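Just one protein chain is left out here, and the rest sit where they should.
Let's turn to chain A:
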């Protein structure tokens, strides 16, 4: 009897082993195209640019000499590069804040039940879907020092005094390029946030309301914790898009006036491609990498990992339907005890439990 049991258990184990191996092979086969794509189109160019940044390569020379960190030392000695670095940080942070604020506002407006909601939504995302060359050209006309439509309307409405030169004054030029970037980018933020909002269970919000939580309390203590993983991914995407946004500045100001709108991508383009100094251009382009890498790895990786089990990240059902709870549940406000009581057995708000399905209220 014992032998029979052993034999059966052995066969089962063997079957299980084969099944696991098959699943593994199948899994890796599914992953392979994406990995190959990443290696060929992201990995290779990245390592090639790393190689270029350590060489004196120029566009006309097939043979490059290894120069160590000479390019990096040289670019940090260049005042225009330092200005470009500062501008890049400013451009990214300020544009990011405005896109976040406007995106949130827009997302709230877009989830409201109003007539013609779909039409309004498609209008809102228009700036994001338009080719950048067309929108930049339109903005260039609006900022034109002689024929500026913004000035024309603003002066007549009494909102603008004088005739500001939007892309000719250093401070205004930076504001202008940020404005265009925000105009183009905030629909993306709105879409991301709308997706997040749809994942927030109504009963949690209702419980908050019953407990007397204000709009801002509900937003801070219920909505943000639930959509945090989505927010982070959206923020990461937006930061990368903004940091590498060459087109708007290239088309509007070309880095001027006096380098006031020069950012790292435009500087890298000018030096690496226009002037042909590939090595130095690559060094400029790679400067942000060591800064961004830990942010993406520790911040993005952990956040996404945490969010994987929760409905905020799309409500992925992991096998038996019991998703892993958040490692660190958000501390509930004293005013939200009722909300916490919705799922008292787990000690965490029910919204963060994978078993609770996402309710699409769209």
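Quick notes on this one:
Methods note: a residue touches a chain if its C-beta (ideal position, glycine included) is under 8 Å from a C-beta of that chain, and two chains touch if they have at least 3 such contacts; residues count from 1.
Keep in mind that, in the parts below, contacts and distances are computed from a predicted model.
Of "Metallophosphoesterase family protein", "Extracellular solute-binding protein", "VacJ family lipoprotein" or "Formate dehydrogenase subunit alpha", only "Extracellular solute-binding protein" is the UniProt protein name of the chain excluded from the display.
Note on the undisplayed chain: of the listed residues A:103, A:185 or A:259, the one touching it is A:259. Shown as candidates are A:50, A:74, A:224 or A:240; the residue that touches the absent chain is A:74.
Residue in contact with the omitted chain (choice from A:17, A:145 or A:212): A:145.
Although one chain is hidden here, its contacts on chain A can still be listed: residues 58-62, 74, 77-80, 140, 143-147, 165-170, 173, 253-259, 270-271, 273-277, 280.
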